[in-house]
Structure formats: structure tokens, C-alpha cells
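Take a look at this one; I'll ask things after.
Every protein chain but one is kept in place in this view of the complex.
Note that the chains take the letters A and B in the order they are written out, and that residue 1 is the start of every chain.
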Amino acid sequence: MSDLDALREDRGNKDRSVASPVPIGVQIANNDGSRPASVVARAFLVGEGMVGGYGKGPSILNGCTISAEKGEIAVIVGPNGAGKSTAMKAIFGMLDLRTGSVRLNGEEITGLSPQARVAKGMAFVPQVRNIFPSMSVEENLEMGAFLRRDDITQTIEQVYGLFPILRDKRRQPAGELSGGQRQQVAVGRALMTRPSVLMLDEPTAGVSPIVMDELFDRILEIARAGITILMVEQNARQALEIADRGYVLVQGANAFTGTGRELLADPQVRKSFLGG
Amino acid sequence: MDLLNALVAFLNFVFIPAAAYGAQLALGALGATLIYGILRFSNFAHGETMAFGTAVTILLTFGLQAMGLTFGPLPTALLALPMGIALTSLLVLGTDRVVYRFYREARAAPVILVVVSMGVMFIMSALTRFLVGVEDIQFTDGARFVINARDFREWSGLEEGLALRTTQLITLVVAGLAVAALFWFLNRTRTGKSMRAFSDNEDLALLSGINPNRVVAVTWIIVAALATTAGVLYGLDKSFKAFTYFQLLLPIFAAAVVGGLGNPLGAIAGGFVIAFSEVVVTYAWKQVVAYALPGEWVPASLLQLMSTEYKFAVSFAILILVLLFKPTGLFKGQSV
Partner (left out) sequence: MTTLPRATLTNTAAPASNLRPVVLYLAMLMLILVTGFMMGWNYALTIVNMGLISAIMALGVNLQWGFAGLFNVGVMGFVALGGLAAVLVASPPVTDAWAAGGARILAGLALGALTVLALIVVRHRMAAGRSKTLALVLVAVAGFLAARAVLGSGTLAVEAVNPSVSGYLGGLGLPILLAWPAGGLLAAGAAWVVGKTALGLRSDYLAIATLGIAEIILAVLKNEDWLARGVKNVVGIPSPVPQEIVLQQDPDFTARAASIGLDPVIASTLWVKLLYMGLFAAVLLVLLGLAQRALHSPWGRMMRAIRDNEVAAAAMGKNVTSRHLQIFVLGSAVCGIAGAMMVTLDGQLTPGSYQPLRYTFLIWVMVIVGGSGNNWGAVLGGFLIWWLWVIVEPVGQSLFGAISAVLPDGSPVTAHLQDASAHMRLLTMGVVLLLVLRFSPKGLLPER
């Protein structure tokens, strides 16, 4: 360990990987064909044969593959510690991939930093700390569009159209809103870059069932507009109901893959992961 | 009539001095709180930054005066202030480049940055002393009073005089302008909003494509401007002495903590809370009370709660009370 480690401190739950000063990635994509990869190879968003973990720690992902077509909703479910969020963070470039590759619209993006991926049209909604609490709702949206230099009023209107409550609360500090509303602000902020891929890390964690249904409806609406959705969910049953593709991860590898309905119908998946 | 006299005495000896001092503290605390919000550490070199900015401005003022340039009834130092701010900005930006950036990129713990700022404090205090030495320096010129005590007495017919010094008025006006400009910047401009976003949630700001280096650089420039302005106003109002500026660190930090660290509005409120408490507690109230009460009720003592030497105790006591009862400050600040 270098002397630098002596200076470092865990700064709350913030994620160092976000601020990664160097692009993260690997040189070789090692596909030994052990996974049914050929089907996904040409999908809109692909994370293929991903192996990786945090820093020099053990691998959390052990060759899992995630993909989604344009306008599809892909949901990653699985038991605790299966590497669901890690898989999503890997696709977003927030951790080191030892092998495997990430492609967006056919373009190889494995080596890009998270910020660069945002510029490429990916948007990410973290599970926690996903808003600017002291800033107003509208300012949150403006900050979401920070990279854009064109007129953003149209996009703000679209977000308000999607989440009408936010229009009423536009002048309120986002930190003063209810949990569900904050989640709407977070999604709205991510949509401000007009992304082609929206990634959501447990968007319904800690919100009431009614709010959860409402949020899933909105997510469906977003997908219908042609935006690819990749989502990690604890509420597996509800999430799979709206999913075009479902991935059940176990120990960082694909255990079951199929449409949401197929997985919901699969007795083994039901027994092991959906509580019967 | 006596009540009017009491009011004038109160304005003259309590309200005006406290308001001017409060404005100076508020500007100082704003700088400290911005550093805390954006760079996330308590900057022990802040007092020395103020001293350095003031020292540079003093030298420039002397230069202007030597060239025969003055600012009419206003102090020449105000003419020199923009240049002083520019030079101080260069110093703090250079310091950030050479010193702080390394630790920021290593994501060092805040407390390490505090220790680092101690080293910067040593160097800055040496620089200030190289520039202007350690002696008391008076550098105000122009008209001394806006309202003269004697003129006021003649005009009003009251016993008690009201004096408003030019420096006090300038302090309030300049501080008001500076605060207005800062809040306009933070709330209305893209860069200002990105600073607030960065302060709120650094990671999300990065995800939104906000450039951290730019935010940090702008912050340092604003801090240099605020610190230099605060220091020059304080020096004009009282006098410049390098060590006094180090001692200002305590009331400034107290103001920032009382207001809620990282909260600009809180820093301003905190500055005035500290300043008014200091003046109210250390002022001998007999003069005011003597007017307000009938003669036989007036007590013999000075009615001074504490001697002025203990003004630090006032900042400290307020600080402790806030820490005990409301650790995030009066306005909600960042408290981990």
C-alpha cells in the first residue's frame, strides 16, 4: 500500500469510482463461449462476460452478461450479494472490469469514464444521494442538463409532463420532498440529458407500494418513448411484471435469463427467488 | 427626550459598531463556509488569507497615494481593492495548485486538509509579515465622518452625539453589495448553481458533467475576494495588525458554525449574531440606562457584563451553546 492510502478516508457512502480520474476498462474481451452470448451480441446495450470487483478486492462479477434492446426494460434481480448493483455499475463504468466488454449501440465503450458515458447518452440514477437536496426541483433538473448547451425548457416540460407533481413543487428544495417525490426528481434529473439508456439502481427502495406502482407506470412510459431502461430491483415480482428482459444473478453470474413473464412462470425461479 | 438620548447612545455605541463588525465577520465567515461547502475542510489559513489580501491592498494603497491618486472623500484603499483581490486570487489559486489539489485528487480525509491548511497558514503569515511587518498600520484616508457627533448634537439639540464614520458606512455598503453579488451569482448563474450542486452532492455533480476543477477554481477566487474585502474593511474600520487577523479566525469560525457550516445565508446571520453578542456583552450600558431610567434608579456600576478583553469568550460561549443544542447550526448546515 502506498503512502497515499494513509491519507484516504471513506467519505460517507460516496463512491470513489464516480470520480475516477482515469478511464476504467480492459483490453481483451474474454468470451470463452460459456454463456449464450451470441444472441445478445448485437443488442443496443450490452455488458458481456463481465468479470470484476472493487479495487483489488475479489471478483464480484463472474462473467455475467446483461443486454437490452432499444426501448426495452431490462431488470436485474437476485438474492442479496449477488452483484446486481455491481453489474449495473460495471455497465456504467464505475468499477474495474478485468475481462468483458460494454457496448452501446454497437460502439465499444468499455474504456470510458462514467462522465464520458453520460455524454454518450447513458444516464444513471444512484440508489441513495441521487438529488441535490438544498437546490430547488427545477435547479435539480437544470443541473441534470449541465452538459447541454441548447435550450432545455422543452425537456423540463417533458419531465413535468411525466411527473406533474414536480411542476407544483418546482421552487421547493428537493430535500424537503417526500421519498417518492425525491425519486421522481432523481429520475427527472437523469432524463435531462435526453439519454438513450436510463439506469436505475433500486428506484423503489424505501417507498410505499402505491408510490412504487406509480413509479413503475412512469418507467413504462419512459420506455415507450424509446429509452432503454436497465433497472436493479429488490421488489422482484413487480419489477419482472413490467420487464421485457429479466436477469437473475447468483454469485455474479447469470442464473436465469428470459422475458419477465417467463421468469415469473418458471417454477424454479419462483421457488428460489420470488418466495413461491 | 431622554429616551431619544438613550436611543442615540445605543445606536452610537452598540448598534453601528456591531453592525459594521458583523458585516466584516459575515464576509469572513462566508469565505470560510464556502471553502467548507465546496472543498470540505475548515481552512485554518483563512485569517491569514484575509491578512495577506489586506497587506497587498495596503501596499497598493500606499503606491496610489505616492502617485497622488486618491478617491476623494472615500478611502484610497477602495481603489486598490480590486487589484488586491486579483493578487490574492493568484496566491490562493497557486496554493491550491501546489498544495491542496494533490490531497483533493487523493480524496484525503478532511482532517488531513485541515492539517495541510496549518502549513499554508504558516507560509501565508510569513508572506504577510515579509510584505508589511508586524506593526499596527493605519491606512484609511479621505473624509473621516459621514455624520459628525458635534454636528448631530447641534442639528438635533440632543445631549448625546451620533457619529457615523465613513469606514462604518463603507463597510455596510460594500458588504451589502458583495453579499448581493454573491447570492446573485450562486442562485442565478450556471457556474454559481454548479457550485451549489457540487457542495450539495459531489458525486451527482460529477455524474451531471460538472467540472470539479472549474468549481474549485471559481470558489477560490470568490473566497479570495470575500477574504480580502473583509480584511480591508476591518483594517479600515480599526487598523491592520497581522496577529489580529489570526485572532479573527475564532469569531469567524464561530459565525460559520453558528449559522450552519456550508450555508452562506447562515454565515451572514452567524456573523451578526456573534458581533452583536460581543458588543452587547462587553458594552458598559450605564450611559444608555442613565437616559432611560429616572436618576435615582440608575445603578452605580458600569453595567458591563464582561470586560472587552473577554470578547473571545462570547464567541466561544455562543459556539458551545450551539454545539450543545443545535450542532447543525441555526440554519441547516452540513454536519456529519
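Note that contacts are C-beta pairs under 8 Å (C-beta built on N, C-alpha and C of every residue); 3 or more make two chains touch, one makes a residue touch a chain.
The structure displayed is predicted, hence computed values, not measured ones.
From the set B:Leu64, B:Ile112, B:Leu169 or B:Val280, the residue in touch with the chain omitted from the display is B:Ile112, counting the whole complex.
Interface note for the absent chain: among B:Ser42, B:Thr61 or B:Ser277, the touching residue is B:Ser42.
In the full complex, chain B touches the omitted chain through residues 41-42, 44, 99, 102, 109-112, 114-116, 118-127, 129-130, 133, 243, 246-247, 249-250, 253-254, 257, 261, 305, 307, 309-310, 312-313, 315-316, 319-320, 323-324, 327, 335-336.
Here, only the chains that are shown with their structure count from here on.
Between the Cα centres of chain A and chain B there is a gap of 45 Å. Of all residues in chain A, those touching chain B in their complex are 4, 7-9, 11-12, 14-16, 18-19, 21, 114-115, 118-119, 124, 126, 129-135, 139, 142-144, 146-147, 189, 193.
Those residues of chain B that touch chain A in the complex are listed here as 103, 105-110, 112, 190, 193-194, 196-197, 199-210, 212, 336.
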